[in-house]
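Apart from one protein chain that is not included, each protein chain of the complex appears where it belongs.
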Amino acid sequence: MGRDESPTNSPAQAGHLRTRWAELHLRLLDRLRLEFRATPPFTGLTIGICLHIEPKTAVLCSVLLEGGAEVILTGSPGTTQDDVAAALQETGVKVFSRKRDDATAHLKNIRRVLEFDPHLLLDNGADLIATLLEARGTHRVVGATEETTTGGNRLREQLRDRVPFPVIVINDSPLKLIMENEHGVGPTVVEAFMRATNLLVPSRRYVVFGYGSVGRGIARCLRALGGHVSVVEPDPIRALEAALDGMLVTDMEDALANSEVFFTATGRPGVITGERIARLPDGAVLANAGHFSWEIDIAELKRQAKKAEALSAGVDLFTLQDGRRVALLAGGEMLNLAGGGGNPIETMDLGLALQAQSLRRLAESHKLLPAGAQPVPHDINLSVARAMVEELSRH
Amino acid sequence: MGRDESPTNSPAQAGHLRTRWAELHLRLLDRLRLEFRATPPFTGLTIGICLHIEPKTAVLCSVLLEGGAEVILTGSPGTTQDDVAAALQETGVKVFSRKRDDATAHLKNIRRVLEFDPHLLLDNGADLIATLLEARGTHRVVGATEETTTGGNRLREQLRDRVPFPVIVINDSPLKLIMENEHGVGPTVVEAFMRATNLLVPSRRYVVFGYGSVGRGIARCLRALGGHVSVVEPDPIRALEAALDGMLVTDMEDALANSEVFFTATGRPGVITGERIARLPDGAVLANAGHFSWEIDIAELKRQAKKAEALSAGVDLFTLQDGRRVALLAGGEMLNLAGGGGNPIETMDLGLALQAQSLRRLAESHKLLPAGAQPVPHDINLSVARAMVEELSRH
Amino acid sequence: MGRDESPTNSPAQAGHLRTRWAELHLRLLDRLRLEFRATPPFTGLTIGICLHIEPKTAVLCSVLLEGGAEVILTGSPGTTQDDVAAALQETGVKVFSRKRDDATAHLKNIRRVLEFDPHLLLDNGADLIATLLEARGTHRVVGATEETTTGGNRLREQLRDRVPFPVIVINDSPLKLIMENEHGVGPTVVEAFMRATNLLVPSRRYVVFGYGSVGRGIARCLRALGGHVSVVEPDPIRALEAALDGMLVTDMEDALANSEVFFTATGRPGVITGERIARLPDGAVLANAGHFSWEIDIAELKRQAKKAEALSAGVDLFTLQDGRRVALLAGGEMLNLAGGGGNPIETMDLGLALQAQSLRRLAESHKLLPAGAQPVPHDINLSVARAMVEELSRH
Partner (left out) sequence: MGRDESPTNSPAQAGHLRTRWAELHLRLLDRLRLEFRATPPFTGLTIGICLHIEPKTAVLCSVLLEGGAEVILTGSPGTTQDDVAAALQETGVKVFSRKRDDATAHLKNIRRVLEFDPHLLLDNGADLIATLLEARGTHRVVGATEETTTGGNRLREQLRDRVPFPVIVINDSPLKLIMENEHGVGPTVVEAFMRATNLLVPSRRYVVFGYGSVGRGIARCLRALGGHVSVVEPDPIRALEAALDGMLVTDMEDALANSEVFFTATGRPGVITGERIARLPDGAVLANAGHFSWEIDIAELKRQAKKAEALSAGVDLFTLQDGRRVALLAGGEMLNLAGGGGNPIETMDLGLALQAQSLRRLAESHKLLPAGAQPVPHDINLSVARAMVEELSRH
């Protein structure tokens, strides 16, 4: 039989199909599925979840179901994949989210999740927890996990001393830094650059702003593929690493004058400012690999341009007053997400396995953990790293 | 101004926009544009062209126009991009081709091109030349170029001794082997693999069948990105190169037993046969990087499968009788074309510059060249290589 | 003029000549020489030094002299290069050390250095400090630096609470870890392997025990040169890094069965034990890259051998009872030192610049620093890193 013989699929069918591929390669979640089936940690427990609704998170939900949980799910505004949501509904997860939801609808969804009076929360940006605390009502939450650093900061700053249960912040795990940033984001940013531009990688001059783990991942990948890579990095110790890794460490002045493709990966705003846009060479290509789209001053780029052309889905070409042309990839959004397929499945597997194991720990031992934001327990880091090494060595 | 403010474009406008990006990076064609403007080689000459109609070939047409030529163009069935055709019409090129044309319509288009009684032909698969010779009528063609090796073989075999004018076969140039196969096809196949599968590249076991220039390009790219790469290559001299390049040279038996991702790049049929499909490990991923889709026996794969699922645009998952799952990328078509953006613009630039320079040589000196198929004159190879090195060093 | 016209040199002349090359490439010391000349920090101060006497340390002494210091120097038993010592004597340094000195003579030398009643000490293994404390007499030492981690541990353990002045432990600096271990030791171990064995690097199977910074440096270098590299590393987080860097992470069993060349870099004893020697394949090559020669059980190797042949300066071949042959490089001593030229000059420059800047800090601000062992002040790390990046970018 062949693919072209398939009848047209319903949304739920399409969602199931698209989840299949992720399922095959989320090996750590698959191990946990077997463990949870043998010894269900969540029997009688309700888990309230706020997370982007896409194939990989769908697999996490199915693993939690296997562990005996009732799962109530909402997503983030604009990122919900409706076919995946439909497929999840069919498996028994309660889903309150649609792609077209706005901020108001999102808040309503958050509240509907909390109405199920969950025992555990899996939060994203601390939205569930903050709403819960505002309500000040009685609740039976014994613990939560938080996916993002942003949510972790919110918990440690604005919500400090107000959270009466332990919250394990997943993104603080050193594993994520190693596997997701350097080896996940780095190469997929380069892939998305190739996809958007169709340009030859070797013998081009690139500059990478920032030599943290994302910047290092991009720079090493470009160099491995034959590029000439300069790095601008104010921290001299990181700059020394860059130099020893074979990068040309240079200053902003040189970088602007002698490069063609510019990647920002500093995590800070204002890297390619209006003043620097004014000094870019003709033909410059700008791409952002940082989490926020603030590293390139896009408003300023538009202001300086006398002409803007959307050449393709991922490439905007701006012609500046003096005739120089500057291309912006993926609208300045994080290139591997906005212009590519996102992080590799295996790096997501690592993060989701940290989630599932942390939720199990909370279900089993929340009384042993202090209240408030805290890192992933070290034994969970070790166990997840060990399992990942075993899976990677199996290939 | 921003991209989202653009009004909806007409097909011709869309075609112009999409051609802009290619135009910026087809540097050798840009050089030739200036030369042709200064000294037009084609004044009073009509050039009949058969070539895939897409942005990069559109730029070639505009350069030939600049050289004084009247340009009559047809494409290949199924690959014509109608917006680019519409844009070309506006620039004065006469275009006879639509995406939906079938073989009959294509033949009709070929004949309409020949009705303009061209002086020079740029052929693809020797379609124009064969039709011209069949007509046996008088014509004023003084020379032609042929894009493909397949067309070159047709000229050297079936049409041997029948072509009364010189035909320069572009694809025989050693430059194309170096730049297009190893550095063009190789990395874009890996990029398309990442795009289709969203899998992590390092720490996976790959096997590449064939260590010619395409296979070497794929293998080196995978290894540079952290993969474990085995090579199956019957020619011991090429196998020795693979071993010294850091690949594990192995036999078919070992390759099937110990790999996860399989790339065919032999240029020959029957690499992954039915008998070998029967020995693939669970989770095997099959991809073809050869010109034809005959290297993997797809019919046999479908026959052995009890279930076939089209998981996404580029991934079909087959479940074999014994439960093993095998994924096929891009339906077994050449992965970087069918599942990616094709060769990098610069490698196309090289080939199109060889075309434009060869057409100029034919216009100026066709009497000095022998009749029949022949390689690109060596001085043109040198001149194009020199220009490309200069452009690559400019970045 | 040519080298062969040179008359035979005196030892001091030979020492001067050999120091010249180091001097040209110790760029950070050269910068400090200019700073010290402009503003001598050590006027009226005596510095007592215990350090290997070879060209690079000779340059450090000359820089301290330039800073106004009186310098009294002793070396380590067995490593003193007598020609360099003779050359240093000529420049005004007082040197008490000869290559043939034994432990007793060394202790006597230590005491003679202390007899000069130094204000500052540069110590190696805490020999000067321990001897000073034993004497319990009055002394005028206001601060010291300690080169090694071993010395640092001795100060933090046995001598804890007994040292009345600040001691800056140079080897604790993160800069040294990055530059010396990964980029200094790693590649020079591979170079010394090539030198000792004259074997081809690509297409060989290596195993590296330990994926700390030394192990990583060796593994990356071997892989970059085309080797197949396995890593044995019990810490799962380091093992994950190795896997993502393209290494085969394997267990001891597999490593012994499937490798040919074995590098130990764990920093711990008992890696290649007698039991494991018994399972090595015929033709195994053993090399140690750790600081001590305890990682390979050499006594056991000799015991199991029925024949031992010193094939060349750096290669001993042992034939075991069952006929298997095992080669040991550099007698199991740290390969890049015992069988090569040691760390690259620039990595020594980094460490010696940390020494010189720390001694200046002690001269100027010892009262602001706490007593006892402490890390290099962060601003000195930053300043040295910055200077090194500038020098590396100058090339």
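Going by the order they are written in, the chains are A, B and C; count residues from 1 in each one.
The criterion applied here is as follows: a residue touches a chain if its C-beta (ideal position, glycine included) is under 8 Å from a C-beta of that chain, and two chains touch if they have at least 3 such contacts.
Fair warning: this is a prediction, and the values are worked out from it, not measured in the lab.
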| item | value |
| --- | --- |
| Selected residue (touches chain absent from view) among C:117, C:172 or C:191 | C:191 |
| Of C:40, C:331 or C:375, the residue in touch with the unshown chain | C:331 |
| Residue among B:34, B:257, B:313 or B:382 touching the omitted chain | B:382 |
| Residue numbers in subunit A that touch the chain omitted from display | 202-203, 223, 225-228, 243-246, 248 |
| Contact footprint on subunit B, counting only the chain that is left out | 174-175, 178-179, 182-183, 236-237, 239-241, 243-244, 248-250, 381-382, 385-386, 388-389, 392-393 |
| Residues in subunit C touching the chain absent from view | 1-6, 17-18, 20-21, 24-25, 183-184, 187-188, 191, 194-195, 197-205, 221, 224-226, 228, 260, 283, 302, 305, 307-312, 315-317, 325, 327, 331, 340-342, 344-347, 392-393, 395 |
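One rule holds in what follows: only the chains that are shown with their structure count from here on.
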| item | value |
| --- | --- |
| Touch-based graph of the chains, sorted into line, ring, star, complete or other | complete |
| Superposition rotation for subunit A onto subunit B, Cα-based, multiple of 5° | 180 |
| Between subunit C and subunit A, distance of the C-alpha-averaged centres to the nearest whole Å | 42 |
| Centre-to-centre distance between subunit B and subunit A (centres being mean Cα positions), rounded to whole Å | 35 |
| Separation of subunit B from subunit C, taking each centre as the mean of its C-alpha atoms, in whole Å | 55 |
| Two or more partner chains touched - positions in subunit A | 183, 392-393 |
